[in-house]
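A single protein chain has been omitted; all remaining protein chains appear in their positions.
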Amino acid sequence: MPHTEALLFPLAMIALVAEAMTAALAAGRRKMDWLGVAMLGCITALGGGSMRDMLLGHYPLWWVKSPYLLLLTGGAALLTIGLARVVHRFHALFLVLDAIGLVVFTIMGCNIALAMDQPLLIVVVAGMITGCVGGVIRDVLCNDVPLLFRAELYASVSIVTGLLYIGGIKYGFSPDLVTLVAAVTGLVFRLLAIRLKLEMPKFIYDSDAK
Amino acid sequence: MPHTEALLFPLAMIALVAEAMTAALAAGRRKMDWLGVAMLGCITALGGGSMRDMLLGHYPLWWVKSPYLLLLTGGAALLTIGLARVVHRFHALFLVLDAIGLVVFTIMGCNIALAMDQPLLIVVVAGMITGCVGGVIRDVLCNDVPLLFRAELYASVSIVTGLLYIGGIKYGFSPDLVTLVAAVTGLVFRLLAIRLKLEMPKFIYDSDAK
Partner (left out) sequence: MPHTEALLFPLAMIALVAEAMTAALAAGRRKMDWLGVAMLGCITALGGGSMRDMLLGHYPLWWVKSPYLLLLTGGAALLTIGLARVVHRFHALFLVLDAIGLVVFTIMGCNIALAMDQPLLIVVVAGMITGCVGGVIRDVLCNDVPLLFRAELYASVSIVTGLLYIGGIKYGFSPDLVTLVAAVTGLVFRLLAIRLKLEMPKFIYDSDAK
């Protein structure tokens, strides 16, 4: 589906930059040095796709085949150091860019699994891993319990986007149309979740029993 | 060895459910949301085997080939939310189920490595990774120092089980008999370790030196 790729590619580049920049801010909160900032930017932006590929045995990984992605994401993270005072004023913009990244990476992850003829449930999971796991690795490296498991709807957005995308493809609609509908729906869902502070119910369990 | 698989399969399903349920309780202690609970359940129950397969280059992974395992473990984790008040009354039962999981996963991991003609030490390690690493990932995602490295005999049980199993297979005994002996010995060893609070000696080191 080269046509759809042409649609997704520029959005993916923007999203990689956005994820690297927010990872840089997380690195700054942990007082990391410049190289650490660049590394955390690369790992966060490219980690979800890397995890998907290692789990599916899909080699070579994206950044291994296209190493300029390391320069793009590492460079964006470094740039953030200079822009830190300005960046937080654009907080809302970053939330939008991160949401674009979530849906775009989800669809790209689904495409990889579809091309491997994986079962449908695995296609959805591959999309979710691509969209969500980078942030989990970032949080683990920053010594936090991953936000993904606790905060506003994020993985749910990825699942909805993936289900819409696969449903549309399987139903035989044009990939471009399906991509557009799934991406816009996912994006609106995510932004509503942020705006309205939509959260899943929490499971709170206190017990001495281990 | 299809015969032995028929013996292990139902035990493995029970053990997957038990590991997902205890992971759900850990998620509840961290106040994760429902989807986080389901994800932690899947990751904990299936993470050990996934790590083994990625380290050995053994594709496809179990849950990728049999996606219903995600529904089984995720579903068991979700169910735990409703049952939380009851579950901790069955603490002892869960310890037994978790111990069954430990020995069953160990033997299944050994089998995979045996089928790949790995050296014997790698077979034991593959069994130990399968049995133990899911809990390590759970603890890392919950921001704890993994229990595996600190608590009652757990990895040791896996090693003993694996050694017995491989020794028996190499010696030419019937796989079913070997599986039974290794599993029961491992199980008894683990339950004794819990009951008698058997622990390895600890290494306690205090020093400013890094």
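For reference, chains read A and B in written order, and residue numbers begin at 1 within each chain.
Just so we're on the same page, contacts are C-beta pairs under 8 Å (C-beta built on N, C-alpha and C of every residue); 3 or more make two chains touch, one makes a residue touch a chain.
Not measured: the values here are computed from a predicted model.
*Asks:* Please identify which residue in A:L11, A:L25 or A:I159 touches the non-displayed chain.
*Replies:* Residue touching the chain left out of view: A:L25.
*Asks:* Of A:L121, A:V140, A:L163 or A:L192, which residue touches the hidden chain?
*Replies:* A:V140
*Asks:* Determine which one of A:M13, A:M54 or A:V96 touches the chain that has been left out.
*Replies:* A:M54
*Asks:* For chain A, which residues reach the chain that was dropped from this view?
*Replies:* Within chain A, the residues that touch the unshown chain are 24-25, 27-37, 39-40, 50, 54, 57, 59-61, 64, 67, 70-71, 81, 84, 88, 91, 140-143.
*Asks:* In the full complex, which bits of chain B touch the chain not displayed? Write them out.
*Replies:* Listed in rising order, the touching residues are 54-57, 118-119, 121-122, 125, 136, 140, 143-146, 148-150, 155-156, 199-207, 209.
We adopt the following convention: only the chains that are shown with their structure count from here on.
*Asks:* Please compute the C-alpha centroid of chain A, do the same for chain B, then give the distance between them in whole Å.
*Replies:* Those two chain centres are 30 Å apart.
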